[in-house]
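The structure appears below as structure tokens.
Excluded from the complex is one protein chain; the other protein chains are retained at their positions.
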Amino acid sequence: MTDLLPYVAGVPLVDHHCHGLVRTDLDRTGFEELMTEADTVSPLGTTLFDSLLGHAIRRWCAPVLDLPAHTTPDDYLARRAELGATEVNRRFLATTGTTDFLVDGGFRPELLTDANELGTLAGARAHDIVRLELLAENVLRAGTTAAGFAADCAEALAKHTTAVGCKSIAAYRVGLRLAGARPDDAEVHAAAGRWLSDVDRSGAVRLADPVLHRFLVWLAVEHRLPVQFHVGYGDADVNLAECDPLLLTDLLRATAPSGVPILLLHNYPFHRNAGYLAQVFPHVFVDVGLATHNAGFRGGALIAEALEVTPFGKFLFSSDAFALAEHYHLGTLLFRRGLSDFLRTAIEADTMTSTDAAHVTDLIGHANARRAYRLDS
Amino acid sequence: MTDLLPYVAGVPLVDHHCHGLVRTDLDRTGFEELMTEADTVSPLGTTLFDSLLGHAIRRWCAPVLDLPAHTTPDDYLARRAELGATEVNRRFLATTGTTDFLVDGGFRPELLTDANELGTLAGARAHDIVRLELLAENVLRAGTTAAGFAADCAEALAKHTTAVGCKSIAAYRVGLRLAGARPDDAEVHAAAGRWLSDVDRSGAVRLADPVLHRFLVWLAVEHRLPVQFHVGYGDADVNLAECDPLLLTDLLRATAPSGVPILLLHNYPFHRNAGYLAQVFPHVFVDVGLATHNAGFRGGALIAEALEVTPFGKFLFSSDAFALAEHYHLGTLLFRRGLSDFLRTAIEADTMTSTDAAHVTDLIGHANARRAYRLDS
Partner (left out) sequence: MTDLLPYVAGVPLVDHHCHGLVRTDLDRTGFEELMTEADTVSPLGTTLFDSLLGHAIRRWCAPVLDLPAHTTPDDYLARRAELGATEVNRRFLATTGTTDFLVDGGFRPELLTDANELGTLAGARAHDIVRLELLAENVLRAGTTAAGFAADCAEALAKHTTAVGCKSIAAYRVGLRLAGARPDDAEVHAAAGRWLSDVDRSGAVRLADPVLHRFLVWLAVEHRLPVQFHVGYGDADVNLAECDPLLLTDLLRATAPSGVPILLLHNYPFHRNAGYLAQVFPHVFVDVGLATHNAGFRGGALIAEALEVTPFGKFLFSSDAFALAEHYHLGTLLFRRGLSDFLRTAIEADTMTSTDAAHVTDLIGHANARRAYRLDS
């Protein structure tokens, strides 16, 4: 890895998928539990600092907290506690060069800063992404009926007047092996009825029904709101075998005529499959967020693989930062380094000019996201 | 990327899978629609020249049309129109160093040059590959019966006396999750009957029946004609989740004793899976055509991955060029560059001698294809 290409170092970013930050200080276990997708530190393994991500934190985050590069985990966490969560969050956000954050506030909202607070901390614009399953669960909690569920969801969605997109976590609940067609009213009615009965019986409000996930996606499409999908890599709750983006093919084929963007998040280790979808479906966009910082210095290899067949007009930046401000710093830095390495290789192979590379940087860094989410409208 | 190894630069090629070329001039949209596997240019993306393939065209194709490297798309297309399709086709074909083209003429034949015309343009030998589904559809169009279908197909295939192989596009019609055993006469009879009824009812002649695709493959095997399969990457018509070559395992196991070569085309992004099949099944050959040029300077990375476990005696070159002569130029050039990079890395790591590398080049460049298709018999 060499120096960043100047236009990559300087490009303003739109982070099209990210989350809030913890406001409280963390002990070592608490920190490690938020570092990777592992729920906790295994007694059978070693510290999670023994990973490419752990090394990246010690290398790239330590200096932001006035520590030498490669400091020890304990020294790092001591300094972090000394500065306090708010200062730490502010410092890391200040490094990102991000002008717009598209914030998915639907996971553990009680723990994390919301979009407004994040934007204020960062001195940047923050936009809301509506978590579709949470919307439906809130509709249910507020009181609905099997017959009224669809209209109540539509009404709830219409209230999100400032939202720039929606997100589906069908991957976490039922997997991505979804049918394509919009479920008709009778199907939605029946599925909502089943869900209401289940909730009555179990007391647990957790949507996990292929018809209803699909209905919500179509609802967003009908509201002309871009739809993000969690795809691929996630925590142990996911059944990754059912999270290959190719399983969405029928739904992508069915939604293509709408012209509403579908944005496939993360995608690792299926990022090449995602790239194929981005090439052949006019409304599909992809990223390799989350993996970019988890894979440390290997992030560039992932970007290069993802861009083999993805048109440059269909690839986006996201950090998928969650809870730890380090994720914002690393998600952004390792993305810039990975993209820079990719472009430099292309330039050195004389298959791209510097002008081309700067244009590609603009597309991926912000222009594609601005266009897909109509951020300037 | 450095200079080509001389034996890679000079090796005569057998292009074991390719298509005809358009004879007419193209405007920018028409050109872009034939560039990648995208059907058209998306208003949500940017030009398809914003891609590794687009950059490769500007870098490597422009000079063949007397333009500077990295020229703009519009200048490129203006010059292309000025020269005219025939001259453009001739120029690009002249760069390939290909002695034998194995031409799949079954897709959009009304639009494209046939094998003879291509061979004449290139000053090279052209061989026919019989598209199995088209053969069956022509049998039906000519008039057949459920009981007579199998024999009529056999008779039709026997008429292709100069064909060197067949091709199955089961991947596009029903996916590759095919059973292994040859369907017996009663099964073929019944399946043909269903198909004839469907055609009667719908008026559309389009074969998509797992039993019949499988029957046609076995028919080719019984005629001792090598069988190509479309595998992996293709346009939006394909359901890529059902195009993993591993889904062919039962059929490969069943056909292995025949000793008739099965050739898995493209394979991206499943090229490592294909390599495994080429190692363990004696009659399986693989390539990474199509992706090689779509991925631009990343073609070499794909070749390196594919060759991890594929024996060098089982890997083939193909361009999968289709419609645009640029595909011939780039499919060939980027293959040579990728193979050269792979071999150079091996030589520099001192795990291969130059003599070894030249031998591997001969195998992959032409000798494997000559042996598999018995081109010298």
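Note that the chains take the letters A and B in the order they are written out, and that residue 1 is the start of every chain.
In this section, a contact is a pair of C-beta atoms (placed from the backbone, for glycine too) under 8 Å apart; a residue touches a chain by one contact, two chains touch by 3 or more.
Since we're looking at a predicted model, the values are computed, not measured.
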* Omitted-chain contact residue, chosen from B:156, B:208 or B:304 -> B:304
* Asked: Thinking of the whole complex, not just what is shown, which of A:34, A:56 or A:357 touches the missing chain?
  -> A:56
* Structure fact -> Omitted-chain footprint on chain A covers residues 1, 36-40, 42-48, 50-52, 55-56, 59-60, 69-70, 233, 235-236, 239-241, 268-269, 291, 294-298, 301-302
* At which residues does chain B meet the chain that is not included here? -> 244, 246-247, 249-250, 253, 256, 259, 261, 272-273, 275-277, 279-283, 285, 304-305, 307-314, 345-346, 348-353, 356, 359-360, 363, 368, 371-372
